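Take a look at the following structure, please.
Removed from the display is one protein chain of the complex; every other protein chain stays in position.
== chain A ==
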Amino acid sequence: MSAPRTLFDKLWDAHLVKAPTPATPGILYIDLHLIHEVTSPQAFAELRARNLTVRCPERTLATLDHSTPTTPFDDLGQPVYASEEAAAQVAELEKNCAQFGIRLNGWSSDHRGIVHVIGPELGATRPGMTIVCGDSHTSTHGAFGALAFGIGTTEVGHVLATQCLLQSKPKTLAIHVDGSLPRGTSAKDLVLHIIGKIGVNGGTGHVIEYRGAAISALTMEQRMTVCNMSIEAGARAGLIAPDQVTYDYLRGRPYAPQGEDWDKAVAEWNALRSDAGASYDREVHIDASQVRPTVTYGTHPGMVVALDAAVPAATSLQDRRALDYMRVEAGKPLTGMAVDVVFVGSCTNSRLSDLRDAADVLRGRKLAERVRMLVVPGSLAIKREAEQEGLDQVFRAAGAEWREPGCSMCIAMNGDLAQPGQLVVSTSNRNFEGRQGPGARTVLASPAVAAASAVAGCITDPQSLLQEQAA
């Protein structure tokens, strides 16, 4: 009988073209390669320079999201780019996809959207796969029990040309999340809480497997939010074993197997869990019942605090610098801090359930004066679903901008950005200095906290707004 294996071991073993040796890394086969306009052009240039072709165009899926405008189209129905360079970058991807026979979910596609939103939405992301993309938030797809991680552009070239990557075997970290999340908390609060516990470098060199009752209780969209931010703890990837929730999400999606193939696939997917007795390099236990609405207060995603708790005192020059940059005072909670901009979107929190969470808080309310709010759906499909439900009307009535899909203000390279000094409550994944615009200050939060803060004009727990209403 073979030794018990973790979910990661099973995914790794199944994709080894060649096992690692002391002198060489393993050669890992890649089932799905997602590409976008920012990290692929130099890789295609390398293929051309070497006269190589794309080995498996059918395993490659492209979209436009990063430099892509989310503002309304012009009178001729054309996108309005922030710069000629951004337009040229998108045109380059269109040209590369046409030349190498790659499916592009471009401007004319009904499936355009953020790369980590459309993969799952199309059923292109499935359990048991290896998935890579020139984007660190590729960890999102691990929510399906797929080994998914971000790579650089040189490696994008490797996968285009060979469908393989050279990889040394990472370590494993089990994060057991026991108990259940309290009412009024979300998957975003949970993952911020986890990063706060293990640190911004707590996962370096490791693939995380999230396990336990609180994880099993999450929907697929919530699981994606958790796995998405694995990289913010430095992890190579985040994984959740597939189960009935996964299958219910995938069934009937365009690229999901159909009929007998579906039954066969589910039988295979059912084996994708860590065996009893399998050992991890490290294990961490988190008590879900301790999670409260949580936000970041500093300049990396490990600097987190519960909304009702005081910001911890700076213990290093580094921390003091972060507090100064954020203009945050230690010893007081963040609630009440004035807000300039609210951003609901990104591969972390731009799915339909996220938009509903924000809309539930905004319904019948108005944004505070001077607050600007952008709501940017993760994909065209989500945008249309939200509009069918009337969510766009809720956002517009409150005074928020309802945008076309894209990465938008998460990475602030398409013209959607905050001004120097502005405080942004953002449902995205990174609060680095200047991430959302030079000098901009970012507080990461859940969609509900972001929406409540937009209404109040200061950082606010949505529960306090809802109680106000009830009173």
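In this text, a contact is a pair of C-beta atoms (placed from the backbone, for glycine too) under 8 Å apart; a residue touches a chain by one contact, two chains touch by 3 or more; residues count from 1.
Basically, contacts and distances are computed from a predicted model.
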Omitted chain, identified by the protein name its UniProt record gives, among "Aminomethyltransferase", "Nitrite/sulfite reductase", "ABC transporter domain-containing protein" or "3-isopropylmalate dehydratase small subunit" | "3-isopropylmalate dehydratase small subunit"
Filtering A:121, A:135 or A:357 for touch with the omitted chain leaves A:135
Which residue from A:163, A:274, A:335 or A:379 sits in contact with the chain not drawn here?
-> A:163
Hey, which of A:23, A:76 or A:276 is the one touching the hidden chain?
-> A:23
Only one of A:92, A:275, A:340 or A:360 touches the unshown chain, namely A:92
What residues on chain A make contact with the chain left out of this view?
-> 17-18, 22-25, 27, 29, 31, 38-39, 41-42, 45-46, 50, 52, 55-56, 58, 66-67, 83, 85-86, 88-89, 92, 134-136, 150-155, 157-158, 161-164, 166, 168, 200-201, 204-205, 231, 234, 236, 300, 302, 316, 318, 321, 411-413, 417, 420, 430, 432-435, 438-439
